[in-house]
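Every protein chain but one is kept in place in this view of the complex.
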Amino acid sequence: MNDIHHHPDQNNGPAVDIGTAYGMKAGTHDPFITEVGPGTPCGEWMRRYWQPIALATDATTTPTEIRILGEDLILFRDKQGRPGLLYPRCAHRGTSLLYGRCEDDGIRCCYHGWKFDVQGHCLEQPCEPNGGSKLELARQPWYPLQEQYGVIWAYMGPPDKKPLLQKYDIFEDLEPDEYIDATDMGRSTGGLGKRFISPCNWMQHQENVLDPSHVHILHVAFSGYQLAGKSDRPTMDEPWKFEYVEDGVRETNVSYYDDGRRVERIFQCRFPNEKRAADPYFRAGKFHVLGFTVPVDDTHILVITISRFKKNQPQLHVQLNLGGKAWDQMTPEERRDTPGDYEAQTGQGGITLHSEEHLATSDRGVVMWRRAVRKQIEIVQAGGDPAGVNYDPAKQTVIVGNGNTFSTVSEVPVTAKKVVDSLV
Amino acid sequence: MNDIHHHPDQNNGPAVDIGTAYGMKAGTHDPFITEVGPGTPCGEWMRRYWQPIALATDATTTPTEIRILGEDLILFRDKQGRPGLLYPRCAHRGTSLLYGRCEDDGIRCCYHGWKFDVQGHCLEQPCEPNGGSKLELARQPWYPLQEQYGVIWAYMGPPDKKPLLQKYDIFEDLEPDEYIDATDMGRSTGGLGKRFISPCNWMQHQENVLDPSHVHILHVAFSGYQLAGKSDRPTMDEPWKFEYVEDGVRETNVSYYDDGRRVERIFQCRFPNEKRAADPYFRAGKFHVLGFTVPVDDTHILVITISRFKKNQPQLHVQLNLGGKAWDQMTPEERRDTPGDYEAQTGQGGITLHSEEHLATSDRGVVMWRRAVRKQIEIVQAGGDPAGVNYDPAKQTVIVGNGNTFSTVSEVPVTAKKVVDSLV
Partner (left out) sequence: MNDIHHHPDQNNGPAVDIGTAYGMKAGTHDPFITEVGPGTPCGEWMRRYWQPIALATDATTTPTEIRILGEDLILFRDKQGRPGLLYPRCAHRGTSLLYGRCEDDGIRCCYHGWKFDVQGHCLEQPCEPNGGSKLELARQPWYPLQEQYGVIWAYMGPPDKKPLLQKYDIFEDLEPDEYIDATDMGRSTGGLGKRFISPCNWMQHQENVLDPSHVHILHVAFSGYQLAGKSDRPTMDEPWKFEYVEDGVRETNVSYYDDGRRVERIFQCRFPNEKRAADPYFRAGKFHVLGFTVPVDDTHILVITISRFKKNQPQLHVQLNLGGKAWDQMTPEERRDTPGDYEAQTGQGGITLHSEEHLATSDRGVVMWRRAVRKQIEIVQAGGDPAGVNYDPAKQTVIVGNGNTFSTVSEVPVTAKKVVDSLV
């Protein structure tokens, strides 16, 4: 018998059990900051920004189905090279444009041949007299797209609110030996497969950025140096600092090395779903990587990452691994035994149950981010423009500030003084 | 940048985007003419006719589960050769008769051995005193069946309205070298597999028959002569004619060959779910083939086709193919690239969204068929007998009129003058 309890009538043992799961109320999530479908508060806020929805290479003359913000759409590219994002059901009789044929100026439905351009204009109805007399009545619902940094950006919001597409200083003014690379492989989250989709709400992934403690537990103590190796990691010698900034929430942490160097690291969640880290390998300087936690729907995400690389350097994507094995090379048992971001985030369920949480001081970044998101959504609900939406060409380039700043000139980290080794 | 837009505040660019998918209302389907479950308007209409539910060879002494009109049933054959169609749950304690044993006079449930005949009479309750004293109280719900033309027909409607099972002139009075063949392989729709079930509503398949334009786009221009070859196809020189007839909607189209021959082709949708075509290979005369678009449930169909063949001729089933490949030999990518009826019809979804359609002049046949169906359903709702329901043995044989009629005696088509080649 491992557990001896006595009935209260017996008056001779410990009191009745406390805290059992009996009678638990069903937990609930907060839909206001999590649900992203059309017409939802968070979804309407998200739709006020250009969203990165796919890699430029995903838009080809073979149409493909994608789901973004709970909407099913067809992505394609006409033979002039213009990408298009259309509602899937042909305006005529509803056959999916997945079976459509990309032509020079648009996509043609397989069933009766109606053709639409990337803005949904009906160009042709070949079985109608004279090719169709009222083409303008058959507009195929569409979304405007732009291509930038190897990514296709869509604006899925109210047309009269469409902002300028932002540029980022870290991706502009490339040197001749530099290039921009974009990936949707969800490396830090899990898989290496193309367009890797993780089954959890966008906030669960986004919150991770402002959650420095999980690095020390999940990625170090628990699963054994999934990111930088043991010797590359300084101590955490000053309290983490979290600040509301104009366009999101910023985290700063400071550590010292044995040799006296001090490194200040800046991370940020930027509205609406942009994420910025400091180089996890502790290289000095701005981190020339941005991530986007793109909601596929309420319970799935796609992570798009844009990086600036030097041509003569190996691409150093952030990728969890254990013993040299990448996530998608591990067995389910190995993943269970050495969990990473994918397991921790999807292990919270499709949408986590906020009503059951016990938040503590180390969750300060998460709490601030939730508050900041809530406030932005409320601004949209009140008819305003949320932070980061910009209509001024003079302000089109965003200055990115995240990265590692060392107090000495050396950019090569030395052996760490101490790690949170007690749990390893 | 492929797509330059400016904010309206800037007053320097094109107007705000029009016709985007933002704010689209959710589409709806018309349940009145599509949904077929018990008690639905369309379902009650369908149930006023004998329905072909399976091939005669499907009813064997091994029970099998089938779903028809949204009802799950068990089809079997007793050892006297009588087919039976019973509600699956044994009247006793509900175990599925799928596990039953077919005996000479009925089927016996595996659990406690109650035996039922093909009309649901309980014949035996072996564990009850004297084999059961009130057998008549345990009637197993059943449906009457008839076998004809290699097909099993069920009457699933109100018992006091059961009509006579129709015969068809094209399948009667066989010559010694002729025979009737039935198939449920869904050849023109897609698969060759046994009892091939397509995931779409019955109207999506049925409408295809009165939709001549899709032939020229889907089967010719788009996917490259999926039916008759290029050289076998005349031009379309006269407008298509659609007519309401007593028992459905009929389409007539006329074409001319280079050599002056004129061919008049007649197609028909007949109430409730019968379909008749003209020979797609342009052979002259009545087309000795009937099809039935049998609803499995609201979003699935089974297509049963009955043909009259000559013994010394190859069976020429209508079968889509491309480059000699049948549908079920193609990869998913090949199907996407050369879509046929299956892709076009299932690409409309489980039930298409009528509210989003933009019907045009070439949809005239579809529109007329929907109207005609609606009217028949309303007749049933008003307590009347719908068209085609017959109680008079003198009128039991239906005269079929579809086919190709040539104005010259030649039955061999010659090279076509012109095809809709511009899109090929």
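Chains: A and B, in written order; residue numbering restarts at 1 for each.
Note that in this section a residue touches a chain if its C-beta (ideal position, glycine included) is under 8 Å from a C-beta of that chain, and two chains touch if they have at least 3 such contacts.
No experiment lies behind these values; they were computed from the predicted model shown.
Looking at B:V36, B:M156, B:M203 or B:C269, the residue that reaches the missing chain in the full complex is B:M156.
Among the residues B:I66, B:A91 or B:I170, only B:A91 touches the chain that is left out of the figure.
Among B:P129, B:G260 or B:G324, the one in contact with the hidden chain is B:P129. By the touch rule set out above, subunit B reaches the unshown chain at residues 38, 47, 62, 71, 73, 81-83, 86-87, 89, 91-96, 98-99, 101, 108, 110-113, 118-120, 125-129, 132, 137-148, 156-160, 162-164, 391. Even with one chain removed from view, subunit A keeps its contact list with that chain: residues 1-3, 5, 7-10, 16-24, 27, 211, 213-214, 216-218, 221-223, 336-337, 339, 343-345, 347-349, 352-353, 356-363, 366, 420, 423.
By our rule, only the chains that are shown with their structure count from here on.
Per the C-alpha superposition, subunit A sits rotated 120 degrees relative to subunit B, a value rounded to a multiple of 5.
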